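Pasting in a structure now, in C-alpha cells, and then I'll have a few things to ask.
For subunit A:
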Amino acid sequence: MISIQDVTVQFGGVRPLNALYADFTDPICGLIGPNGAGKTTLLNVLSGFVTPIAGKVLLDGLDLLPLSPEERFRKGLRRSFQSEQVVDDLTVWDNLMAACDNLSPASPNPEAEVSRALHFVGLSQDAQRLGAALNLFERRMVEIGKALVGQPKVILLDEPGAGMSEAESAILRQRLLGIPPNFGAQILLIDHDVDLIQATCSQTLVLDFGEKLALGPTAEVLRNKAVRNAYLGVE
Partner candidate 1 sequence: MHEISQPATTTLAVPRNRAALWSIVLTMAVITALTALTANSYWLTTLTSAFALALAARGVGLLYAQLGLVSLAQMALVGVGGWVALRLSHGTALPFEAVVLLAGVVTSIIGMIWGAPALRLQGLYLALVTLMLAGAFQIVIVATGFPDGGPGLLGRADATQRLMMQRPALAQGGTAYFIYVALWLTAGLVLVEYLRLGRSGRAWALIRRGRAAAQSTGVNMFRAKMKAFALTGFLAGVAGALLAGNVGQLDGRSFSAPESLFLFALSLVGGAHHWLGALLAGLLLRAVPSLLTDFGVSGYAATVIFGAALMHALITAPQGIAGQVLALAARLRKPGKE
Partner candidate 2 sequence: MNFLSFIVSGLGIGAVYALASVGLVLLYRTTGVLNFAFGAAGAVGAFVAFEVDALGFGLLLGCVLGILASTVVSSLYGRFIAPVLAYRDTVTRSIGTLGYAMVLLGCIGMIWGELPRRIQFPTDKMFITLFEVRLTYTRLAALVLAVLVVVVLSGVISRTRLGLNMRALANNRDHSAMLGVPVLKVEFFAWLIIGIFAGMCGILMANLVGLKATALTFLVVPAIAAAIMSGMESLPRTAAAGMFLGVAEAVLSAFPAIAPYRSAAPFLIALAAVALMPFLSFAPKRSPNRT
C-alpha cells in the first residue's frame, strides 16, 4: 500500500503538487486528471526522480524519500514511462533479464522468473527478438513484463495504453487485472482512457492543479460533480 502524506513539489514558482494526501489501498488504483494536473509528477516523486519540498511517501510503511531510484527498485518499486524505454539492441529476454540483474537479494532462479513474466505478457515466442523489431503493443508488454520480475510490490504505469487499438487495449486490461492475483503487486495506473480505468481500477484519485479533487471507489469518483466539471468537461 502506498501512502502519500502532505507532499508538495515546487519547480520555481509553480507547485505541480500541493499538500497532497492520498492512501492507495486497492490492488489496482487509478490516477486521472487533466493535462498538467501533476499525475506524472506524482509518479516521479514515487520513483525518486523528483524530490518534494515537503511531505512523506510510504510504501508498506517504508519511507521512500531518502532512497535513490535504484534503491527503490530493489525495495520492489517498478515503473514504466510515458515514452517506453525498451532497449532496441537487446533481445526481449535480455530486456527483462536486465531488471533481474539488479535485484537484491539476487533472484534464486532468474531464468524462471523471466520466463514466467514473458509467458504472462504473452511474449514467450518472442524472447529472442531484438527490441528494435517490436511493435508498440509488444514494447508496452515488454515494459510490463520487466516490471513483473523480482517480486514487485508496487508497479507504477504511466499511460500504458496510449496508442493501442481497441483489441490491444482489451488484452492490456485482462493482463493488468491478472497482475495482483498472480504476482502480488499493487498497480498505480495513469491513463487518459476512462474506460480502461473503470474496467481495472477499484480505487481512483483525481488530481487537478496539483490538488486532490476526489479519492475513492472509481464509480463513485467518476460520478462526483467536481470531477465531471474539471475533467470530463460536463458542465
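To be clear about the criterion, a residue touches a chain if its C-beta (ideal position, glycine included) is under 8 Å from a C-beta of that chain, and two chains touch if they have at least 3 such contacts; residues count from 1.
Candidate selection criterion: all candidates are chains of the complex that A comes from, given by their letters.
Just so you know, these numbers come straight off a predicted model, no measurement behind them.
Of the numbered chains 1 or 2, all belong to the complex, but just one touches subunit A: 1.
Remark: subunit A residues 47-49, 68-70, 73-74, 78-79, 81, 85, 87-91, 93-94, 97-99, 101-104, 109, 111-112, 114-116, 118-120, 122, 124, 127-128, 146, 174-175, 177-178, 181-182 touch candidate 1 in the complex.
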